[in-house]
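For reference, the structure is listed below as structure tokens.
Omission of a single protein chain aside, the complex is shown with its protein chains in their original locations.
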């Protein structure tokens, strides 16, 4: 495969992400990884559900008393929107419009950063309330579940940023198109996980 | 072997056609997005309205499930051709995930 | 599954004899010599499944031996190219169907027994006077010893479980530290002793342990729980109901029997708060005692073992008191020296303690 080969929108294939064998391999492998991630997060959710509101006798914090919905609502909207913006980025990738793709990715990264900031703020807030990681089985399960998601967000952002910087001068080619595509897939997956987090942890937590 | 791609050259018309097709697709994505936002709103409203948990929880889970389907099939293109194996593994993963969650909510405390 | 006690007792006797002749373990501990309904049910399942499995093995062996005898290359010829058969739908069907049938044969008693052995609904049943109808024992697994509390009778003992024969005895199991598992092989299968939740089941004891060679059934901890897991044994005395009631009555006596002999009295002193404060961990009365850090020693003189597994004699006892870690690594009893401000106990002091402890009896 030739890195220097230049493409125009007319010569750019329909599915650049799977046009080469390397791309196809990455693509399938990445989906498999997502299947494994599904099980990983399911394990975390399962543990969280088993340990929800469990703690030493006289424990102060339970889900119903702790979570505040407005913040979570804002975070949800932001992450959902970032999912859409990454779809736009891939749309432009397929049209071989590098500039537009970079722009939409930039927006996605910004939204992701805001999300991450809010999450850090939230954790910080809870810790100040006295709901620390080591307080109870419930707190450990909560921080590890939501924190793992947060770590995924952070990783996804670094991935986007690395790709954007590395390829800023190169434009799109067969070598990096699969990478952009997969990073976007990853971002959607993170969004899927968040859907369950806001449903199972926050909404169902508040409901009791 | 298959390491190199076949070069394609599209005529202007073909190109315009593909591009239009993508644009339509993109509008579909926007609709999905709107639906997701809408579902999320319903979910939060339900909880804010403080209905009975027995009523809310199943609905919340249903809404989440719909969102997941939208993400997987529209944003992640799992319905496209060539995704059969991937879909199979995703569903296997979800199956294991389901069993795990089921076990933890039913037979851990007794 | 076998109904009617008479019927299966005979069966049990027969099988026990049979097995005994073929040398399948000691009657105190072997699951092959069941001494109670639960173990008997399980033994019957063992026999049933063994027959099924034997059948499977025989079928496989026949085909297998025929094949490797008939079709060796030296017999069929060096250059023979066998027909490349693809398969046979009919055969596939047969060897799918027959195992399914065999499994169904196993499945029915499995499900029945699973529910039967877990049936503890009668546990809290009460007589008209409001007494419990059945005996319940609360078992606590602790790092390398067992505590048995009889809530209804208000007594506590350790290391040696005493139970009546011929009736269901219900057990509540919980661990005080790490997970253990409660197992009396010849009386019935085990149940785990978890730290977070009480597990409940029942056993029936159909033989008086006095009939056994060593006078007790052997109980085991069956879950790895640390270095001395292998030594976390307990003993079971099954008495007929009358003897059991006598034992309970003796345990319920408030006054401990008077300590006899000078040596023993010196021992009592050492044992108490003015001496080495053994009493801080070990209660010496059967009633009113609360679950302790160490085993309740009220019946120590009646026991068959020291610490659950060692010979029950004064020499061993002295050695144990002087240095428990040497015999049961990792157990939670401090050695005597550390209770005595770092000084080793004299042989005389040890003998005194031993004499005192050996005198603690509730049986005659």
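So that you can tell them apart, the chains are marked A, B and C in the order they are listed, and the count of residues begins at 1 in each.
Everything that follows uses one rule, which is that contacts are C-beta pairs under 8 Å (C-beta built on N, C-alpha and C of every residue); 3 or more make two chains touch, one makes a residue touch a chain.
Please note the rule applied: contacts and distances are computed from a predicted model.
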Match the chain absent from this complex view to the correct UniProt protein name in "Phosphoribosylformylglycinamidine synthase subunit PurS", "Peptide/nickel transport system permease protein", "Cytochrome c oxidase subunit I" or "Nucleoside ABC transporter membrane protein". "Cytochrome c oxidase subunit I"
Counting contacts across the entire complex, name the shown chains the missing chain touches. A, B, C
Out of C:197, C:240, C:293 or C:348, only one touches the absent chain, namely C:197
Subunit C positions in touch with the non-displayed chain are 24-26, 29-32, 39, 41-42, 45-46, 49-50, 53, 56-57, 60-61, 63-64, 66-68, 71-73, 76-77, 80-88, 91-92, 95-96, 99-100, 103, 106-107, 109-111, 113-118, 175, 177-179, 181, 183, 185-186, 188-192, 194-197, 199, 214, 218, 220-231, 309, 329-330
By the contact criterion defined above, which parts of subunit A meet the unshown chain? Give residue numbers in ascending order. 1, 3, 21, 24-25, 28-29, 32-33, 35-37, 39-40, 43-44, 47, 50-51, 54-56, 59, 133-141, 144, 162, 166, 175
For the chain that got dropped from the picture, name the residues of subunit B it touches. 1, 3, 85, 89, 92-93, 95-96, 99-100, 103-104, 106-110
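Throughout what follows, only the chains that are shown with their structure count from here on.
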Inter-centroid spacing, subunit C versus subunit B (mean Cα positions, whole Å): 54
How many angstrom lie between the CA centroids of subunit A and subunit B, rounded to a whole number? 14
Could you give the separation in Å between the centres of subunit A and subunit C, each centre being the mean of its C-alpha atoms? 53
Which residues of subunit B are in contact with two or more other chains? 109
For subunit C, write out the residues touching at least two other chains, lowest number first. none
Listed in rising order, the residues of subunit A that touch subunit B in the complex are 1, 9-11, 13-14, 18-22, 28, 31-32, 34-36, 38-39, 41-43, 45-47, 49-50, 69, 73, 76-77, 80-81, 83-84, 87-88, 91, 94-95, 174, 185, 188-189, 191-192, 195-196, 198-200, 203-204, 206-208
Quick one: in the complex, what on subunit B touches subunit A? 1-5, 7-12, 15, 18-19, 22, 25-26, 29-30, 33, 36-37, 40, 43-44, 46-48, 53, 56-57, 60-61, 63-64, 67-68, 71-72, 75-76, 82-83, 85-86, 89-90, 92-94, 96-98, 100-101, 103-105, 108-109
